[in-house]
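Only one protein chain is missing from this complex, and each of the others stays in its spot.
On to chain A.
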Amino acid sequence: MLVLFETAAGYAIFKVLNERKLQEVDSLWKEFESPEKANKIVKLKHFEKFQDTTEALAAATALVEGKIGKRLKKVLKKVVAKEAHEELAISDAKLGGVIKDKLSLNCVHSPAVAELMRGIRTQLDGLITGLPPREFAAMSLGLAHSLSRYKLKFSPDKVDTMIVQAISLLDDLDKELNNYIMRCREWYGWHFPELGKIISDNLAYCKSVQRVGDRVNVASTDLSDILPEEVEAEVKTAAEISMGTEVSEEDICNILHLCQQVIEISEYRTQLYDYLKNRMMAIAPNLTILVGELVGARLIAHAGSLLNLAKHPASTVQILGAEKALFRALKSKKDTPKYGLIYHASLVGQTTPKNKGKISRMLASKTALAIRYDALGEDTNAEIGAEHRAKLEARLRHLEERGIRRISGTGKALARTDKYQYKSEVKTFDPSGDSTLPPVSKKRRFEEVEQEEEGEEVTVAMKVKKIKKEPAVEEATAEDVETETPKKKKKKEKHKTPEEEVEEEEAAIIVKVKKEKRAPEEAETVAEAEEEQPKKKKKKDKKQAMTEEAEEEPELPVQVSPSRKARIGSDVAMLYTLCHLALSASFKLSSHCKDLCNCPLGRLPPNEGCPAGPCACWVLTDGLAVPLGSLISEGRL
């Protein structure tokens, strides 16, 4: 059996002298305890030394990848020539398979072989005579270094980290520059505010400020190389009549420092941009030609490295940069975005919006090819990029001409134009613009409204309370209204006069709200009672209910929101609006309101000046309007 042993100095082929010993795997190590014993087990048959480090490196890389290098092939062929029947013991099973395929040598890899390898490795310098151990060590070290360097330096000049860093720096610089410029404008604007409005270009502004310094120097400084003629003249005139404050020397000094910084950073930014362009052309020429330097650099930066970018399919390249939109669309099952960073490429920018999606897709597919060529190709030239770009531009032209020469389909199918359809746009007058009332949203049905009125506006009640005095009429109507079905209510509304309607609703609402105000049980009972006896409402009950409710009514906020008003009904809403106005007009109601409210005094119940006192309810008793409160106190209710 032969053994293939790879070392840093070269390939070694050993012959196993005593194959029987291989059977006892566990005691095999004993055989390698000393060089002499080792030499009894294996003998060096052939040692193929590497000529130089390049060869060694090639061999090592082949080994790492599990392939057969040229040198190894040569060595093995020699072996095959001599002893084809022998088996070859190797350390790597995968390599063994390859050797078997290519050179039809039987390869062996087993625990015994592993032990054998261990033994050989232990006694390597003893077994391989003719090589001083120092050389071994030196070769080992050299090989390790070159191998590592080869691994790390995957592509020697294509250090795309430069691109990533440069583009990030460019963005940072822009941000910072903007900050500084704004600050400079603001700061100097204290002293000479008009200058900021006259000179819109930031760099020109800073340069002018730096040249001028204090405002008084404007007349004497020459700004012709920074600003155009008219602007300069404007500046000079503005300086005379400026309303800015005076600033001291130190202040100006600091402002000038800032301007200096801004100018320097601007210059550096242009420099950086040039550098980026150069690097992009050097590292990824095809990508640069297709999409431009900036977009290309951003794509690389987004993916992390050129190699990473090359791994993305074209569809990903198309929407790189629009991840948020993409996943949002995917989650909500909507349309995914059509373009990401690619949108800013010139090819996409110069098309009509309709075709942007198509172009973006085509560009992305060609770009993906270009990126792969740049990242993984051996020799980089810009031919592919130029070719693709030409093709894309041709296709773009086709698209724009709308397929006069169709890309696909027979020649017989000519381009069709859209059928002419007259879309008449007749505008009618929209009367809803006339009304100043808040819009009524008719979204809810009346049943729902009724049900909701239970939990409805306390505000309503409050307002209504302030409006005050419900005569008995109202009560009666209230009960009617309340217990009616929505339909009936509507009917009734139609029949009744607006006033009554309003009253009803108002009262109904009052009652309902009041119902809500009191204890739930009471409310329920009242409700039930009311519902049970739709028409036979005992006034007394009602009154009782109302009094109880009335007593417990707390203070309520004045505001009635428009949506709530909508629910109540436009008429009532109108009432409330008017009442609100009236409220603000020192508690005096308009005559219209007075009629509605039936208040004998035509006044809302303030605590002073009105015999009603704190109670807001008025009751029509025996043809007289009497405050409810007095009725209660007298015990008549």
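In the analysis below, a residue touches a chain if its C-beta (ideal position, glycine included) is under 8 Å from a C-beta of that chain, and two chains touch if they have at least 3 such contacts; residues count from 1.
Quick note on the criterion: contacts and distances are computed from a predicted model.
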| item | value |
| --- | --- |
| Record-based protein name (UniProt) of the chain missing from this complex, from "Golgi apparatus membrane protein TVP23 homolog", "MAK16 protein", "rRNA 2'-O-methyltransferase fibrillarin" or "Cdc23 domain-containing protein" | "rRNA 2'-O-methyltransferase fibrillarin" |
| Option from A:L22, A:A60 or A:I255 whose C-beta touches the chain left out | A:A60 |
| Hidden-chain contact residue, picked from the options A:K78, A:K100, A:K151 or A:R328 | A:K151 |
| Option from A:L17, A:A84 or A:L141 whose C-beta touches the chain left out | A:L141 |
| Touch list for chain A against the chain that is not drawn | 6-8, 29, 59-60, 63-64, 91-92, 114, 117-118, 121-122, 124, 137, 140-141, 143-145, 147-149, 151-152 |
